[in-house]
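What you see is the complex with one protein chain gone and the rest in place.
Showing chain A:
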Amino acid sequence: MSLSIALTKGRLEKQTVGMLEECGYGIESLKNKGRALVFPDSVYDIQYFLVKSNDCITYVEHGVADIGVVGKDTLLEGGKDYYEMLDLEIGKCKFIVASLPEIHLFSKVGHIKIGTKYPEVAKNYFLKKGMDVEIIKIDGSVELAPILGLCDGIVDIMETGTTLKENGLVVLDTVCDISARVIVNKASYKLKKEEVMKVISDLESMVKKNALSDQ
């Protein structure tokens, strides 16, 4: 049976396509994209499509895509009606809590405001800490919000930490690590198990190979 795979475009795209290529998948059309939206595999009965990370979950949950590759950051914010079967160990970064150094976020008395692009992640993190905070959704350059005094701290993705440092923010805690994950539609796993598991195990062997070469 034919498979549909939704790949998150942008940051993860190149590495994901690279891994598929190394596994022997026919991804030529994904490398010379043009304006196409759907890309057939030249070796296997698979079609790929490139989507925004949030949409990747939606497509997989509805079973329009059997498999999706998407960052854990997006998974933590979105639905959870899928199987999360593999960590591709690419696109690694972390969720962190940061604030200006003079603000003692965790010992502050009174109302605390947190700016973030990821309200679910922020909410759950502070809930676990036993803190009741107000979350303010910010869509871009979250670092700006505490500088301008909109909030006391932020929850955001950190890759290198340079942006934070340049803006005088200090990292107070790590919420969790993030990397690209392979998610699978539940019905597809039952009805196309063989095809789905082939992709998973091919990618898994590539993850193991990459881990070895990193050492």
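We adopt the following convention: a contact is a pair of C-beta atoms (placed from the backbone, for glycine too) under 8 Å apart; a residue touches a chain by one contact, two chains touch by 3 or more; residues count from 1.
One rule holds for everything that comes next: contacts and distances are computed from a predicted model.
Peer 1: Looking at UniProt, which of "Ion-translocating oxidoreductase complex subunit B", "Na+/H+ antiporter subunit A", "ABC transporter ATP-binding protein" or "ATP phosphoribosyltransferase regulatory subunit" names the chain that isn't shown?
Peer 2: The UniProt record for the chain left out of view names it "ATP phosphoribosyltransferase regulatory subunit".
Peer 1: Among A:Lys33, A:His62, A:Lys137 or A:Lys208, which one is in touch with the chain left out?
Peer 2: Final answer for the missing-chain contact: A:His62.
Peer 1: Of A:Glu13, A:Asp87 or A:Asp202, which residue touches the hidden chain?
Peer 2: A:Asp87
Peer 1: Could you list which residues of chain A touch the chain missing from the display?
Peer 2: 58, 61-64, 72, 79-87, 181, 184-191, 193
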